[in-house]
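Of the protein chains in this complex, one is absent; all others appear in place.
And then subunit A:
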Amino acid sequence: MASVTYDHVVKRYTADVTVVKDFNVEIQDKEFMVLVGPSGCGKSTALRMLAGLEGITEGEIRIGERKINDVAAKDRDIAMVFQSYALYPHMSVYDNMAFPLQMRHMPKAEIDTRVKNASRILGLDDFLQRKPRALSGGQRQRVALGRAIVRDPQVFLLDEPLSNLDAKLRGQTRIELQKLHRDLETTFIYVTHDQVEAMTMGDRIALMYDGVLQQVGTPSEIYDHPANLFVAGFIGSPSMNFVPVTTSNGTAKGSTFEVKLPKPIGEKKGTLGFRPEALTDRAVEGGSTLEMKVDVVERLGSDQYLYGQVGGDQVTARVDPRMKVASGDEVRLGLDIRSIHVFDAETDKALL
């Protein structure tokens, strides 16, 4: 149990291949921190530097107060769950889970207690003598978790642990992981490329893109106040609508519409962003309206998605399923100005 600090951390493979750039995060003790970003953005690298599996080119990483740049992986007291699970194929489930404890020269009886305890929590009691080969994907994933939780580590690292599971199992395991985090009271750092996992699991989210940390915050902070265009587009599904506008004082002018802004911005080119659910089938008090030409209607029971165009721009709206629309219709939608964003056209930074 400890906090983790990334202090100006850089990872460079060669002079011109920098995969993690000036990375600064403080992860609190017992926090569930999710590191999210598209594939290849450097999440695993950031995690692996903490685990001691990659060298740290610049900066320092601390666990608690202890700088761990030069501490060997085996001495960092970290448990890690790999995407591939990395179970030892020649060892039984029991031995897989006992291995980290044997490495700590724990007495046999204590090892037995801990392994039995973990296997009970994870429902692996019937498989203890099996080899990993004879397990299903979900069971293997549990063994990987078990191998990590027997240890009582300072920090618990998970690198895309759910990506090899089918959708149903992924949903269940997501919930179980959160329970596990609550019961273990340990710092969790969880890497994923899936924004849904990030939003549902994280106490806080650190969002990376192209080796650069874009924003750190609680799921609602990141959802409601994205720091830049990339964050706004990455979080949320279907993703936020973006329409080019020109701002002047209290309004943003698009190709065929004009939107009032909650607070004035100077004369600028920018991008107006609003989530599909910011659009409604009736006018919003104090809001603006948009004329949308509907191309496709998707009814999902609880929701209704309209895909169409406003002016020349593609827009998605999530409206009340009772609204009667057919493809080809022209509809007038209300836009809640409390949930609109404006991004600078040059820097992509949020202006609102």
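The rule we apply is simple: contacts are C-beta pairs under 8 Å (C-beta built on N, C-alpha and C of every residue); 3 or more make two chains touch, one makes a residue touch a chain; residues count from 1.
Just so we're on the same page, contacts and distances are computed from a predicted model.
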item: Omitted chain, identified by the protein name its UniProt record gives, among "Sugar ABC transporter permease", "Cysteine desulfurase", "DNA-directed DNA polymerase" or "Sarcosine oxidase subunit beta"; value: "Sugar ABC transporter permease"
item: Sole contact to the chain not displayed, among A:K67, A:R104 or A:R120; value: A:R104
item: Residues in subunit A touching the chain absent from view; value: 51-53, 72-76, 78-80, 82, 84, 86, 88-90, 99-100, 103-104, 147, 151
